[in-house]
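Below is one structure, written out as structure tokens, with a few remarks after it.
Every protein chain but one is kept in place in this view of the complex.
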Amino acid sequence: MLLLAGVALAFYWVPDAPLEGFRQRIFYIHVPVALTAYACFGWAAWKALRLLSTRDQRYDLESYTAVHMGVIFGILTLVTGSIWARTSWGVWWSWGERQLVLFLVLFLFYSAYFMLRYSVEAGPRRASMSAVYALFGVVLIPVSFLAIRLAEGLIHPVVFDRNVGDNLAGSQLLTFAVCLAGTLALAATLYVNELTGKRVDERLRELREALE
Amino acid sequence: MILARGLGRTFGAKRVLRGLDLDVAERDMLLVTGPNGSGKSTLLALCAGLLAPTEGELEVGVERGRIGYLAHEPLVYRELSALENLDLYGRLYRVPERRERIGMLLERFGLWESRRQPVSSFSRGMQQRLALCRTLLHEPDLLLLDEPYAGLDEAGAELLDAELAGLSGERTVVLATHEPDRAAHLAAGRLALT
Partner (left out) sequence: MTAYLADVGALARKDLLLELRSRDTLPAMLLFVVSTLVVFSFALPAGTGETAAYGLLWVAIVFTAILGLTRAFAAEREQRVLDGLVLAPCDRSAIWAGKGIAVVVFLALAELVALPAFALFFEPVTWELVAAVALADLGLASVGTLLAAMAAASRARELLLPLLFLPLVIPVVVGGVGASIADDPGRYLGFLALYDLIFAILSWASFEYVVTE
């Protein structure tokens, strides 16, 4: 499984359009990573919805792990986005870059998700509260995106034109698709690994308790 | 009325109940005994639906509006008066002829004189009497009483004895207490938790 992800990762280092330089290359990482983060948050919300409708506690761990992965990829998005901003416009942070601002908001939101979990005793109540919060997360994504679009030009005038991602064609699109598949596969692998680890942890705790 | 199979509940890493089988028939009274921390309150909260089991199954054959639950805390607002608290619950439970019912209960439990005083000025015993009024307000079919004698003076305890004797054979009662002798003669069964 890890090997598969490793092979997919290797595709990052053979971009089809090296002429456009580093700036173009980072795009192949940044956007797939961002999309993967959205996918993780969406997956977490789906599991949260399943938990609330069935009250089956195993969905709690799945939703939690998906948020965990989403936050990791979210941080990666912030880092790669920051590098992109640096190479494109010479600054490490730009309030004019929608995706970056959105991920900052989401990063804060999902950090609070962890605070919530650490602050409530493990059990069915925590599971359903976390699930409700995770559901709020996916609704917040489009609402925040809209808000950031509205805020642009109002608070921070838009000075950059953005057509970097708009004119993809042929080989570029292929590379992009491969990179996206790679990051998704990586996320899925990490998700499964992490989930297995957490389940083993839980099982161990139960066994230890049974022995006592 | 209540059917439990392999019922268990954990709080974080702490296991309070495990592998409990329980069968309470309609109109029976079950005494639940056991030391502090043995899970009496947890069992009642599970039956009331406030907690969900983490293991096993639990079926309670009555809807939540027909349950009367007496907890450790009186579950009333300290800043409101006895009358205001019971009025709120009476509205939420849609008690018919609310005022008359509340007045009758307050009279029976000796709180009529202090009905307009805030609960924060009540003694522990008076709060327990008010909690009993709240529990009985909607004439529930299933009563879940957690240490109902706690804080009551002798007169209050006798009132409760009389109330329980009246309910016996009419309603289903689960009574958790660490001094079972008072109601033992009414109970059809006894569950000792350890």
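Quick notes on this one:
Labels A and B are assigned to the chains in the order they are written; within every chain, residues are numbered from 1.
Here, a contact is a pair of C-beta atoms (placed from the backbone, for glycine too) under 8 Å apart; a residue touches a chain by one contact, two chains touch by 3 or more.
Computed from a prediction, not measured in an experiment: that's the story for all the values here.
Of the options B:Arg91, B:Arg124 or B:Arg190, the residue whose C-beta touches the omitted chain is B:Arg91. The hidden chain makes contact, of the residues B:Leu43, B:Ile67 or B:Leu175, with B:Ile67. The omitted chain makes contact with chain A at the following residues, 52, 105-106, 108-109, 111-112, 115-116, 119-121, 123-125, 128-129, 131-133, 135-136, 139-140, 143-144, 146-148, 150-151, 154-155.
Residues of chain B in contact with the chain left out of this view: 48-52, 63-65, 67, 69, 71, 73-80, 84, 88-89, 91-94, 118, 134.
Simple rule for what comes next: only the chains that are shown with their structure count from here on.
Centre-to-centre spacing of chain A and chain B amounts to 48 Å, using the average Cα coordinate of each chain. Taken together, the chain A residues at the contact with chain B in this complex read 55, 57, 121-124, 205, 209. On chain B, the positions that touch chain A within their shared complex are 10-13, 15, 51-52, 54.
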